[in-house]
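Moving on, here comes chain A:
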Amino acid sequence: MNTVWTLAQAGYPAALPEATLAHYLFVSAAMFVIGLIGFLTRRNLIIMFLCTELMFQAAGIALVSFSRFHMNMTGQSFVIFIVTVAAAEAAMALALVVLLFRKRESLDAEEWTELKG
Partner candidate 1 sequence: MNPDTTAPTPDAASLLDQWMLGLLVLVPLAFALVVAFSPDKRARATALLGTLAAGLLTVVALARFSWSNGAAFQFEHDVHWLPSLGISVSMGADSVSMLLVALTALLGPICVLASWTAITERVRLYFVSFLILQAAMVGVFIARDIIFFYICFEFTLIPMYVLVSQWGSTERKRAATTFFLYTFTGSVITLAGLVYVAWINAGMAPGLYAGSGSWTFQIATLQITASQHMTLSQQSWVLLALLAGFAVKVPLFPVHTWLPLTHTQAPTAGSVILAGVLLKLGTYGIFRFAIPFCPDAFMHYAPVIATLCIIGILYGGLICWVQEDVKKLVAYSSVAHLGFCVLGLAALNVAGLQGSILYMINHGLSTGALFLLVGFMYERYHTRSMKEIGGLAAKMPVWATFMVFFVMASVGLPGLNGFVSEFLCILGTFQASDKWATGVWGSAGTAIPGATAGNLGPWYALVAGSGVIVAAMYLLIMVGKVVFGPLKEPAGHGGAHGHDEHHGHEDAHATEAHLPADLTAREITALLPLAVACLVFGVFPAPLLSALKGPVDQTVALIDTARQIPPPGTPSTQTAAADLRTLEHEPKEASR
Partner candidate 2 sequence: MLQYIHPLALYAACGIGAIGVCIALPRREGKNPQILGAVIASLAGAVVLISMGLAAGGFFGAGLSPSIYYYVFAFLALGASLRVITHPRPVYAALYFVLSILATAGLFLLLSAEFMAFALVIVYAGAILITYLFVIMLATQAPTEEMENALTEYDASAREPVVATAAGFVLLAVLSTLLFRGVQDLPHLKNNAGQSLLAEMPRKIESGLRASGKLPEGGKVITNEKGEATIDFAARSVQVKTAGGETVSVQLPADMAVSNVEMVGFNLLRDHPGSIEIAGVILLMAMLGAVVLSRKQVQLDEDAKERHAKSLAAEFAQGAETNP
């Protein structure tokens, strides 16, 4: 452990031990996989987007815990960008969803197979 006294230690908790980091990372991985499973199994377009948001969250947890582990703020900053992108994506995707719903009166993702080769 680094014994050099730093200012960070004054108002900031000690750096995470690896074992604790592992705990958080497991939560992140599990949440990601749950989101993924949801994305794969659910057919409602909106819920599928929710699942992607879940995966974003999982990534966010991993980033923040690494940031904490490394005592480096860039990880947290990056989460802000994730949120930004998620927001943008939500806006666009939901607009698309509305558009699609207008076309077919359904949110079933399987209705849309225009990309079929």
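Criterion applied: all candidates are chains of the complex that A comes from, given by their letters.
List of remarks:
To be clear about the criterion, a residue touches a chain if its C-beta (ideal position, glycine included) is under 8 Å from a C-beta of that chain, and two chains touch if they have at least 3 such contacts; residues count from 1.
Predicted model, so just to flag it, every value in this text is computed and none were measured.
Candidate 2 is the one that touches chain A in this complex, out of the options 1 or 2. Those residues of chain A whose C-beta lies close enough to touch candidate 2 in the complex are 2, 4-8, 10-13, 15-27, 29-38, 40-44, 46-47, 49-51, 53-54, 57, 60-61, 64-65, 67-74, 76-77, 79-81, 83-92, 94-99, 101, 105-110.
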